[in-house]
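Up next, subunit A:
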Amino acid sequence: MTKKRSALDVRGLTVHYGSSPVLWDLSVAVPEGHLVGLIGPNGAGKTTFIKAVLGLIQGVAGTVQLLGSRLENMRKRIAYVPQKETVDWTFPMRVRDLVEMGCYPNLGLFRLAGKKTKRAVDRALDLLDLSSIENEQIGHLSGGQQQRAFLARAVAQDADLYFLDEPFAGIDQVSEQILLEVLREMREKNKSIFIVHHDLISAREYFDWAILLNTRLIAFGQIDQVFTSDVLRQTYGHKLSLIEDLLKISSDYSKGRHVHSRDF
Partner candidate 1 sequence: MRRGWIYFVILFLCSVGCQEAGRKQFNSWLDENGNVKILCTTVFVGELVQAIAGEDFDVIVLIPPCSDPHSYQLVKGDDEKFRRADCVFSSGLGLEHRGALARYLSLHNAVSITTQLEKEEIITDGTTVDPHVWLDLSLWAKGVDCVVDVLAQKRERDRAVYKERGERVRRSLLRLHKKIRSLLQAIPDDRRFLVTTHNAFQYFSRAYLARDEEWLSGEWKKRCRAPEGLSPESQINTRDLYAVVEYILEHGVSTIFAEHGMNRDSIERLVDGARSKGHEVSIAKEMLYSDSLGTGVTHIDMLEHNARIIAEALA
Partner candidate 2 sequence: MFIAEIFDPVLRGPLFACTLMGILSAIIGLLVVFQAQSLKGEVLSHACYPGMVVGSIVASLLGQDHSMFFVCIGALATAYIGALGIDVLVHRWRVSSDSALSFVLSFSFSLGLLLISAIQRSYPTLWRRLQALLVGQAATMGDRYVVISFVLLCIVLLVAVVFRRQIIADLFDKNFSQVQRLSTPFLKGVCMVLLVITIIVSIRSMGVVLMSSMLLFPAVTARLLTDNFKTLSGIAATIGGGGGAIGVLFSHFVTFSSGEMGGRALWLPTGPIICLTFSLLFAIALLLSPKEGLITRIVRRIRFVRRCFHENLLKILWKECAEFGKVTAVSQDRVMELFPVPSFRLRRAIRFLTRREILVVHHDGRLELTALGLFKGRRLVRLHRLWELYLVEYCHMPKERVHPSAEEMEHILTPHIERTLTELLHNPRMDPHDKPIPMAEEDF
């Protein structure tokens, strides 16, 4: 039996925002070839988790290993699909250009976009059913089409690790089905996909692994084992927010900032 290596191996990751912790002592190890859901309530630190893993945010403590190696060596093998809202969709770009952007890391500075790039782009567009609108302005697309275009870019990159932030938020049914199909296909090819997801009900259906967190790690593992009512209550319950409130108030006092009184 071939030993599967970890797609993602995080030890003790701690991230602060100002003086309050957003992620606290997170340790997970997820093997390759799974569709992993990152689940938690709003403000749980899911996006922060991805950003810290990818080096967009500096953690205070902790180590991260991707496919057994450090981030620096793995950049070309990682595809990041951020939330739709973080991007300026009024930028003058066609769908095709957006997807082609996925090939930029491999093309480097001087290589011209040749046949290989064209094939990769065509394949990605076809997979995500975007071929008919490949020359449309990205600003004219619907939410679902935009998300598909984003994923097409990641597909064109042909990476091994994929990180998607809320790809199913605010998109139509058809797009959602297409996305899911493509993601499952990618999983069959032993790609590892991490998805920040907001909806508990659909999470059970979509993913085979899950990481539940709410500033701290609540649980991670196979979806059936993790989605017990106990664990869910812990994730979504309010018990843990007490610690955060206390931390914030004490730091406010020490900084001389205005303290809001709250009823507990």
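How were these candidates chosen? In short, all candidates are chains of the complex that A comes from, given by their letters.
The rule is simple: a residue touches a chain if its C-beta (ideal position, glycine included) is under 8 Å from a C-beta of that chain, and two chains touch if they have at least 3 such contacts; residues count from 1.
The structure presented is a predicted model; accordingly, all values stated were derived computationally and were not measured.
S.K.: In this complex, work out which of 1 or 2 touches subunit A.
M.R.: 2
S.K.: Give every residue of subunit A touching candidate 2 within the complex, in rising order.
M.R.: Interface residues on the subunit A side: 51, 54-56, 75-76, 78, 80, 82, 86-88, 91-94, 97-98, 101, 104-105, 107, 109-110, 137, 153.
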